[in-house]
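Here's the structure we're looking at; comments come further down.
Only one protein chain is missing from this complex, and each of the others stays in its spot.
Note that the chains take the letters A, B and C in the order they are written out, and that residue 1 is the start of every chain.
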Amino acid sequence: MKKSLSLFVLPAVLAAAALPAQADVPLANRAITQAEVLAAQNGWCKALLDIGAANASGGQAAAKALAEKVIDTAYGYQMGPVLFKPTLTVAPQTFRTTKAGALAYFVGGDAAFPKDDGFALKGWTRCEVSNSAIFIAGDSASTQGNVSFTGKDGKVTTVDKTWSYVKDDAGRLRIVVHHSSLPYAPR
Amino acid sequence: MKKSLSLFVLPAVLAAAALPAQADVPLANRAITQAEVLAAQNGWCKALLDIGAANASGGQAAAKALAEKVIDTAYGYQMGPVLFKPTLTVAPQTFRTTKAGALAYFVGGDAAFPKDDGFALKGWTRCEVSNSAIFIAGDSASTQGNVSFTGKDGKVTTVDKTWSYVKDDAGRLRIVVHHSSLPYAPR
Amino acid sequence: MKKSLSLFVLPAVLAAAALPAQADVPLANRAITQAEVLAAQNGWCKALLDIGAANASGGQAAAKALAEKVIDTAYGYQMGPVLFKPTLTVAPQTFRTTKAGALAYFVGGDAAFPKDDGFALKGWTRCEVSNSAIFIAGDSASTQGNVSFTGKDGKVTTVDKTWSYVKDDAGRLRIVVHHSSLPYAPR
Partner (left out) sequence: MKKSLSLFVLPAVLAAAALPAQADVPLANRAITQAEVLAAQNGWCKALLDIGAANASGGQAAAKALAEKVIDTAYGYQMGPVLFKPTLTVAPQTFRTTKAGALAYFVGGDAAFPKDDGFALKGWTRCEVSNSAIFIAGDSASTQGNVSFTGKDGKVTTVDKTWSYVKDDAGRLRIVVHHSSLPYAPR
């Protein structure tokens, strides 16, 4: 019995040494990592502040040009509708499934979205993400938590925010779901 | 030239008839369909009303027992944290990443969540989903739109809602992201 | 008891009627369907015959031009390495992880792949797929079964074949895994 046990163990020992280190094998990787998700969130915050800075230095036209570029690279509108519920929108234009609706929300100035005055133009000086939890499904990933915006006067506005990302063919994360809301205020 | 053209076309014609109809080939399918998404949304509404009905007929204990079963089958808490921001929660308990937090939100009665009085116990008589858009990533799918709840007095409360689902090993959709918020009310 | 039962049932009945038919909601769908898989297989067969026909009518240069176009649209080489083990390749060039290696296999004429004489140039008149089973993971899908090629002389060559596809940003299936082998012949 002792003998057969050692026979049983031996091959496993051999196998343990069997697989070569193959760190350099050609690899295509469409999975999303936590690090990519955190970088995408940070990038969103940075882009929001950059659009505000473009407005301060170059006016609304400069802000709009930058916002359009940001939306084109960070959101998934070229794949189809994006599920975007911004913080401050109201019915019947609550949901911004098109790029035009997203652009109007960030920089205003679109007669088709008359209630939008440009969220990115409010002079934010700081944008900070605090995640409650992250779910990585594989080729999509979602986050939920708070994002805090600091205004010129130092006042901080905190929202509840959900983002979902997919990775495009070029390997870049794109926002395909974005739900933002002010905290519930019991009356 | 005419001859070579017909040579070029001929094989394509043959190929068009080449593939047999194989509707009955053994198939494992983990992709999510639009029909499955709509059924899951409908199931959530039905479950909410059922929990309220259990409360009306059997009291909070009956409602809690049913709610626990609903959460176990419709949410993904057994996979890890769920990204759940219910409509009426407040800091520091805004996000309900655990099953206990979800259960308390739906039926209350948990000293650990003192502000929860049970959203499913409010006597809703109707629950209706109206999607703005749907994004199916493959093995995950997201929806965004309105859900309207009709109270006993006939008053309708409409919320903005985002859900994301994954399919479990048994082929059942499970909610892994849920963000619900009252509409923004400009002051 | 009868009363509470009817109370319990009533909301469910209401809920059953709650969800509007929303067949026209904006939808982005990156999931792969069985129909798309069958179409991609059929397309591969058709392309193989078309390359052979291009060779018959326009010579190797015409075949190569078409094959390059086929590889660019039907395989995933622009995403990274493709896991391609063609039927007739031998070590040390068994695996064709690059586009150049795939092109050489299909149409030959590449000094870097001296043993390739062009699988698509063999005068196939018919190509037929018979699946053993299909696995759809969500945004990827795999098939396994036989593919039968009929030669000019009417002789049929049958191979064992596995394909895996992903859907690109444009919604097109691309082959990222392809393993083809002659049946095992016991000696």
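As a convention for this text, a contact is a pair of C-beta atoms (placed from the backbone, for glycine too) under 8 Å apart; a residue touches a chain by one contact, two chains touch by 3 or more.
This one's a predicted model, so the numbers in the text were calculated from it and none came from an experiment.
In the full complex, the chain left out of view touches A, B, C.
Summary of contacts with the chain left out: across A:119, A:135, A:163 or A:184, the touching residue is A:135.
Listed for subunit A, the residues touching the missing chain in the whole complex are 4-5, 7-12, 14-16, 18-20, 22, 25-34, 38, 41-42, 45-46, 49-50, 52-54, 56-58, 124-141, 145, 167. Contact between subunit B and the absent chain runs through residues 26-30, 76, 78-81, 97, 138-139, 166, 168-169, 176.
Against the chain not shown here, subunit C presents residues 80-85, 87-91, 94-95, 97, 115, 132-135, 137-140, 142-146, 160, 162, 164, 166, 176-177, 179, 181-186.
The rule is simple: only the chains that are shown with their structure count from here on.
Looking at which two chains touch through the most C-beta pairs, you get B-C.
Averaging C-alpha coordinates per chain and comparing to subunit B, the farthest chain turns out to be C. The pairing of subunit B with subunit C is characterised as same-residue: of all residue numbers used at this interface, over half are used by both copies.
Subunit B and subunit C have Cα centroids lying 32 Å from one another. With touch defined as above, residues shared between interfaces to two or more other chains in subunit C number as follows: 26-30, 138-139.
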